Each structure stands twice: as structure tokens, then as C-alpha cells.
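First, the structure itself, so that you have it in front of you.
With one protein chain withheld, the remaining protein chains of the complex are depicted in position.
The letters A and B name the chains in turn, as written, and every chain counts its residues from 1.
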Amino acid sequence: MVEKEIINKMKTEEYFVNMGPQHPAAHGVLRLLLTIDGEIIKNVDPDLGYIHRSIEKMCERDSYQQIVHLTDRMDYLSSHINNEAVCLAVEKGLDIEVSDRVKVIRTIVSELTRLASHQLWWGVIGMDLGALTTYFYAFRDREMINDIFEETCGARLTMNYNVPGGLMFDIHPNFVNRVKEFLAHFKTKLPEYDRLLTGNVIFQKRTKGVGILTKEDAISYGATGPVGRGSGFACDVRKTHPYSAYDRVEFKEALFTEGDSLARYKVRIMEMWESMSIIEQLIDNIPEGDIKTPTKAVIKLPKGEYYQRVEAARGELGVYINSTGTKNPYRVKFRSAGFSNLSVLNHITKGAKIADLVATMASFDFVIPDIDR
Amino acid sequence: MGVDKRSFLKQIEPEGLNQVVPDDFPGKVIPGGNGGNIVVSTLDNVINWGRSNSLWPLYFGTSCCAIEMMQTGAPRHDFSRFGFEVARPSARQADLIIIAGTIVNKMAPVLRRLYDQMAEPKYVIAMGACAISGGPFFYNSYSVVKGADHIIPVDVYIPGCPPRPEALLEGMIMLQEKIKTENMSKKVNPIDGFDEGEGKFVK
Partner (left out) sequence: MKNEDLQNIINGFGENLEFTTEESEFLNVIVPKEQLHEVCNQLKTNSNLKFDYLYCLTGMDWGTDLGVIYHLESTELKHLIVVKVKTDDRENPTLDSVCDIWRTAEFHEMEVFDFFGIKFNNHPNLKRLFLTPDWDGFPLRKDYVDEANMIVK
């Protein structure tokens, strides 16, 4: 009793700790200014811009075809989906309807990208929580997807496969077989992921009930993607505003209501299953058709504003293009999922321990160039 | 405890101690008897051999190239075959800094400080187009430093956007080759006389 009184009377001083910009658990160059009382976090103040590359300003000087390759470098783990967002926005402006073949191929490659991204996240969340094995398992399976991408478009990561009006090239003759091979392989490996990490006692204790986000807060903070869906916010753009071939496939939106780090983990695992199901529905009947609707060499969008939303691996990506009718856009804005998701961090980690902050950040799956642009 | 080292080694390596010497050891090892060996080589060679085969990299992954760097450490490419696997998050324990990604103006002082914190000898690999020259962000970008060599001296450049894991391995082996030719008496601190060049921290 007396001890507790003494502890209560003891005056502790708050102090600042810099987490980042070069920190292994920050997934890149995120800098957090932590105000700490002992081990308890009082305030988290993100300081961004350590990888701010002025992409939005560069877009104002580039032609519409050139913008596409810059988006690869924003959220490089869902590069194909970023490309798709810009291409869909430009196609909306030009009033082009791409062929069914393009739509289906775009959807398949998008889902492969999402799988690769979630695999990497699964490897990294294990590392952040002290389990190095996950990293090796995830990267082994990820290489198979990279091989498919490389065969299709020549690049492993920053693909630049979409162009306004369609695709850069047709798919490789091996594409269908390689994808099927991968699906058969990964279907046996994903349960292994579950056995290795999901049921692990240490992992459960570090994520269950940690970093709880309510549905109201998720909507108010604009937290989308697995972060929003882990809190019960039905924000999957593939469902709410379908694009490409998502209106012709059946899949479940992964929704959990707990709102803690474990729920966000479960959302991603479930999304991997759903992605595989989407690919399976499409891979056997890729329709014939043109892979590119011809556009003029110099694209000039009619005067106006165009907005396109897509579901990237980290949440909703929005592309806002304001055109004045010239060959360059007047203003381009990327609404990146990571930026809005990051704004939640201070709200849900106040009063938690530093170790919980690491677990929460791992479940958010930040890609810093996506936040900084 | 009471186990003679020599007899223990003989148990696991019946051929004797001579077999323990690796193939690429730069020098001749003559068994001297009585538990000792005579090594004929130069000190430079032996030290360089040790250094080049155990480079501890500091990961400075800022963007896309970091993923390919992680991929290089992953099962398929596995750079621990060449002694690079001890990745350090702290500059004070690292020999080598791999700049994997774009360096922007706000990051430049941080990179320089990390480099200054590293103990001699220290080496730098610039991985990817951004770290070499600014890459896709060379024109029209108000915040990107046009190449990491405006901040710190670079030993090996690896082109690509991002470079393949094989390219990173090639670059690292190239650095090993460079280290193997070093001469201790003539070695200078790379930061001495380092010219940051025109256009550093251009705003």
C-alpha cells in the first residue's frame, strides 16, 4: 500500500524520444516524435517528408503517359494498382472504354500485386514482433509472383504495365500456366502461414486488444483498407465503386469488428484467400480482344475534373486530375491510403506501451513513399 | 574443461588442422607442429581478406530499392553466402552503408550523420538510379538530392530502377574485389578531400 502511495507521489518527467527516420521497425523512413512517461506513450507526432519526392509537382510538368511511371514509385508494393488508377482516370476523361481482355488482365495482375504485397507484410509483421522465420517463408513465395511479373512485363517490382488506353504488352503465353502453378502452390502454403504465426501465443498476446480503433473513428479519420475493414468500416472500393472486372467476380469483403491489430491481421489473411478466388474465377476465360485502344500520341484531356478511386493493397487510392485542356494536367492529387491511416496512429496509441506501438504499426503496414509522395 | 583443443579438433577433422584453411586464403599456411602454424603472407592481404568476407551492412532503405534489397537477403538470392547477412540497424556496428532509394533534402543531413558515425574503414554502395543521380526525379523535383555522392563518397554504383537482386550481389562482390586491393599504408579516409560538387542541396 505504502509503496503504491510513494509511486503515486513520485514525480516523473515526460521526455521525447525520436523513433526514426532510420528505424528498422518503421518500415522505412518514418519519423515519430514520441512523448513518453516511462514506458507509456503520451503523444505520437509524426514528422514526414524524409522521402517526399514532389511527385504531384512533377505531374504538372509531365504528359499523361509519363505520370503513370511516377505512380509506380509511390506505393511500390501495389504499383500495378496505382498505374491502373491513373489510367482509369485518363480513360474516363478521354471517354475510352477498354476491351474486356484488358479489364480482366488488369484485374488478375492487380490481385497478384495485392497477394505479393500482403505476403511481404506477413513476413515483416513477424519480423517486427521478433519472429524471423516468417520473412523467409513469405519471400520464398513472393518470388513466384515476381517471376510471373517479370515474364509478363519485364520488371519485378515497378511494373509500368498499364498505359492510358490499355496495356503495354499482351500477356506472355506462359502466363496462365504460371499463375495456376502459383495458386496451387500458395494454397498449400497459406494454411502453413496460419499454423506458423496466427495461433502463436506470443503473437496473439502482442496483437489481441492492442491498438483498438472504433468504426466511427475509422470513418472520421478516413482509415481505409485492412485498417478500416478490421474495424467494421465497409470501405472496399472494389465493392462500393466497382472498376475493371470486379463487377463480374464474386468475392467476400473481409470485415471484422474487433478493430484491434489481430483483426487487421485477419483481414489481410482473408483477403489473400479472396484474391486467389478472384484470380481463379478469371484465369480460365480471359476474353479475346485488343490489348490497347489507340490514343493520340499527345493526350489532351478535355477541360474538367476527373476523380478515380481504386482499392490498393493498403486501402483506398484516389487520383484527382484537374485538366485545362492542355497536354499537361493542371493539378494532380493522390489521395494515398497510408497518409490517412497514419493520422489515426496518435489517437489509438495514446496510453499504450512502446512495444504496442510497434505491433500497431506493423498491423498498419505503412509504405512511407506512399505517405510522403 | 580438460579437453585438449588439438585432440578435439582432430576428432571432428581427422585429417588434421591443415584442412581448416579456406581455399581463398591469401597466403601459405605451413603446419609448424606443436599446435602452431606458420603463415606466409602480407598483413594487408590477410586483413583485406578478413574485411571483404565479413562486411556488415547498414540498411539505409528509403524506398523501392529496399524491397529488392530485402529480396536479396531472402532464400533465393541469399547474400549470406558472401558474408553480408549481418544487417545492422545501427551505424556504429556497420562497415558498409547500402543507400537503397531516393535521398531528399530533408534526409541528406541524416545520411551524412550516419556516415560520420560509422567506424573506419567504411564503404558506401549507391543502389538504384535515385541514389546514383536522382533517377526519375532528376527534373522538376524541388526536393530530391541529385545523387547520394553529393553528400557522401560512394564506392560502388548499381544501376537499375530498382536493380535486380543479382545486380546488388554483383555490386557487393565488386566491392569485395576493391577491398582486396587496398593498401593500409596508402589508405586515406574517403571523406578527406571529398568534393560535394555543384548543386548539392539545391533548392
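Note that contacts are C-beta pairs under 8 Å (C-beta built on N, C-alpha and C of every residue); 3 or more make two chains touch, one makes a residue touch a chain.
Just so we're clear, the structure is a prediction, and the values are computed from it rather than from any experiment.
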Neighbouring displayed chains - absent chain, whole complex: A, B
Given A:96, A:168, A:219 or A:355, the one touching the chain that is not displayed: A:219
Sole contact to the chain not displayed, among A:233, A:251, A:265 or A:364: A:233
For subunit A, the residues touching the chain missing from this view: 45, 47-49, 52, 54, 56-57, 61, 92, 217, 219-222, 224, 233-235, 240, 302-307, 309, 316, 318, 320, 322, 328, 331, 333, 335, 339-340, 342-343, 347, 372
Absent-chain interface as seen on subunit B, which is shown: 105-106, 139-143, 199, 202-203
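We take it that only the chains that are shown with their structure count from here on.
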Centre-of-Cα separation between subunit B and subunit A, whole angstrom: 32
Interfacial residue positions of subunit B with respect to subunit A in the complex: 59-64, 66-68, 70-71, 74-76, 89, 101-102, 104, 106-107, 110, 114, 136-137, 139-144, 161-162, 164
Sites on subunit A touched by subunit B in the complex: 21-24, 28-29, 49-54, 57-58, 61-62, 69-70, 72-73, 76-77, 120, 135-136, 139-140, 142-143, 146, 156-158, 368-369
